[in-house]
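A single protein chain has been removed from this complex, and every other one stays in its place.
By written order: A and B. Residues from 1 in each chain.
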Amino acid sequence: MKAQNRRNAALAALVIGAALIAIGYVVGLPPVVFVGALFTAGCAALLQGEHRSLTIVAGMLTATALLPVIVLIQPFSTFSSQNLWIDGFSIAGIFVLLALGLNIVVGLSGLLDLGYAAFYAIGSYTFAFAASSFTGLDFPFWPMLIAGAISAAVFGILLGAPTLRLRGDYLAIVTLGFGEIVPIVILNSSKYTLGPNGIGGISRPEIFGFEFPIQNPWPFYLAMVGIVTITMILIYRLQDSRLGRAWMAIREDELAAASSGVNTVTTKLLAFALGASTAGLAGVFAASKLSVVTPNLFRFDVSFTVLAMVVLGGMGNIWGVAIGAFVLYTIQSVILKQLNQFFAAADVPFLSSIDFIEYQFLLYGIALVAMMLLRPEGLFPSIRRKRELHVDDAGEGPTTTADAMGAAPQ
Amino acid sequence: MSSVATSAPAAPSANPILALRRAGPFFFVLALAALVYALIGPQQFANALTIGAIYALIALGYTMVYGIIALINFAHGEIFMVGAFVSLFFLGEQLGQTGPVRDLPVLLVLVIAAFLVTMVVVGLLGVLIERFAYRPLRNAPRLAPLITAIGISFILQNVVQIIYGPSPVNTPQIIAPTERFGLLGASIGYVNLFVLAAAVVLMVLLQLFVNRTRLGRAMRSTAQDREAAQLMGVDINRTIAATFFIGSALAGAAGVVYGLYFGNISFVIGFQAGLKAFTAAVLGGIGNITGAALGGFIIGFVEVTAAATGYFVWAQALVFTTLILVLVFRPAGLLGQQLGERA
Partner (left out) sequence: MELRKLAALAVGTMVLAAACQAGAPGSPSAGASGAAKGTLKIGVTLPLSGGARADGAPALRGVELAVAEANEAGGVGGYNLELSVLDHAVNGKYNEQQGAKDMQTLVGDTSVIGAVGPYNSAVAKVQIPISNDAGLLQCSPANTNEGLTKPDFGALDYRKNFPDRINYVRVATTDDIQGPAMSAYAYNDLGLRNILVVDDVTTFGTGVADNFQKEFERLGGTTADRIGANADTTDFVPIITAAKEKNPDGVYYGGVVPSGGGLLLKQMAQQGLDVPFLGPDGIKNGSGEDEGALIQIAGSDESKNSYATVAAIGDFPAKAEFDGRFTEHFKDESDFKTPGAYSGPAYACATIILEALEKAAAGAADMAALREAVRANVTAGTAFETVLGSVTFDENGDTSQLIISFYKVDPALKNGKGDWVFIEQQDFGGAVGGAEGSPEASGEAGGSPEASGS
């Protein structure tokens, strides 16, 4: 098929699909939504590799339309009602954003950040200061999304500027330390942060004077879908830009990258700042959704959960990471919880005594080790990353392979 | 990559400037100790030395592993925690100890047995982890074993939690914690003295081992240049395994003394202690054994000084701030070689 024809077909599929989805929702006919989603999915497939941004839009449209319908089907419908699934999806979206941001740092640039939750906290508190009764301010949500992202990025630069010169694994420790310091500082600066009490009564987003309701999860869901879509498009564009190629060059061999004219410090700093700003974005959204922020929400387990999401999803692959985060969050928050209740209710001898949530981090641990040993490229690898991680299989070279952590070969 | 696994500070050197440079950090630590002593008094100073000794023992394992394969062994803090539980299992559950043992010979036998059993078990655990989780990734990108290490630490934590439950568990304090003696106007617990002595003895033994034995020499040469060492006939796998054994065994010893000193352990003690011990290793110059020991004591000083001056809630933040500042301004640490800023 010629490119022009394919493009037209894709376009038609998108329009028909969106129309069908719209009709399906208005009339309340899930099958129509399904057919519509098929069209948009077809559009995404047709444009794959050719028109990235539109592929993302079509792909996200498919997912957005399908998810609420899928949860009406067995067995998903037994877990909880549609509204609750939707509510869960918007929280899952927070983790998708976090994973996308961390992926810039870990996946694309090969810098290990173990204190990523700190930037999430900074974004959250930025909005808490800007729109709560604690400060008496009430800035609107949408511009604050950007402000939260910027303030997180500023902290990212402040932390990164002096430390990014270090070897990669030192960076891991510095960020881990930073991730510990931020909640401690928030906790113990009661005068400015209300300390352990946290800041409550944070405003909800508003659109044309319509405030997002507490009980109807749809506005948050749609807003989240919008934010994730835009973020993904931006990250894809970045990845394909000169900067993105510089990131990957640094990841693969920093010394070589530096000698071919890449300014490694600035490049890494940008990765760090952009990763942080995505976390800030997620933080603003989370603060507004939960209406309360407390330091307890940003402990190291958040950083490690997001890291597990990125690793399992496939470092470097934007779709992989997004899907990994989404699936992991859903499993952890809905299915593990329900498994407990299900087995407890059914009184299955052995299984009912197991607390699946209790073993969450054990499962993460096993998954991380198994993943690194067996499939380091993740469940949904990016092609480039896969090639790089399996370099040993290709040719049994000397031990001095390219080092993703950016350390020079010995 | 750091090139020296150990430095012999007292070694006579033809170059007086070099000798001075080597001695410099020791003067720094001594001066710091004097300052801290003046600030917080003998009683708190004893507390700082005790907790510092525990950090130092854990830090040794970090520094040895980093020195030899340039891996931050994230699971090391958890190995320390496992050590504390192995010691509880041996002393408490197998030997049925619950409280102080007043009979000195019996006490001595018990303590030494606890050290030996724990150190061997935990050392083997370290070897096992290296064999199955790190060795297959030795030539992989550096990110890979780091992530495996995080995974291993989750696994160790959760396995202990499953066995012993989420609540803290009491350990037998076979050295009576309330028995004290007077020194310089302070009243020091015998258990404090014991912790410090045990740590110092183990460190001296380690120095002797690394400097005087064949295996120790193999370790140093592997740390310096793995390929050259291999060419010279050093069995790299065996040497790395031995390093893991010794490093983990020392963390196990730290677990034993932790249990004896505090009398209570839980599955979460490894994370914080590991982080602080890592800070100690970096502070001293990662890869440098003497440095790690000094670093441990410095962390003890920082923590206790914060507590003694009314900034207890900031103690942790202060330790991590120290870490960041050291990494930024002197990434090689106190005793490490100044490296080029290779990223």
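Keep this in mind: contacts are C-beta pairs under 8 Å (C-beta built on N, C-alpha and C of every residue); 3 or more make two chains touch, one makes a residue touch a chain.
This one's a predicted model, so the numbers in the text were calculated from it and none came from an experiment.
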In the complete assembly, which of B:V121, B:M219, B:V304 or B:A332 touches the absent chain?
B:V304
Selected residue (touches chain absent from view) among A:A161, A:I184 or A:V327
A:I184
Which parts of subunit B face the unshown chain closely enough to count as touching?
43-44, 47-48, 50-51, 165-170, 177-178, 180, 187, 189, 262-264, 268-269, 272, 303-304, 307-308, 310, 312-313, 316
Residues on subunit A that touch the omitted chain in the whole complex?
7, 11, 14-15, 17-19, 21-23, 25-26, 51, 54, 57-58, 61, 64-65, 80-84, 87-88, 91, 132-133, 184, 187-188, 190, 195-198, 200-201, 213-219, 222, 226, 290-292, 294, 296-297, 301, 333, 337, 340-341, 355, 357-358, 360-361
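Keep in mind that, in the parts below, only the chains that are shown with their structure count from here on.
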Report the residues of subunit B in contact with subunit A in the complex, numbered from low to high.
1, 70-72, 133, 136-148, 150-155, 157-159, 161-162, 225-227, 271, 275, 278-279, 282, 313-314, 316-317, 320-321, 323-324, 327-328, 331, 341-343
The subunit A residues in contact with subunit B across the complex are 106, 110, 112, 114, 162-170, 172-174, 176-178, 180-181, 184-185, 187-188, 254-255, 258, 264-265, 268, 300, 304, 307, 311, 315, 358-359, 361-362, 364-369, 371-373, 376, 388-389, 392, 399, 401-408, 410
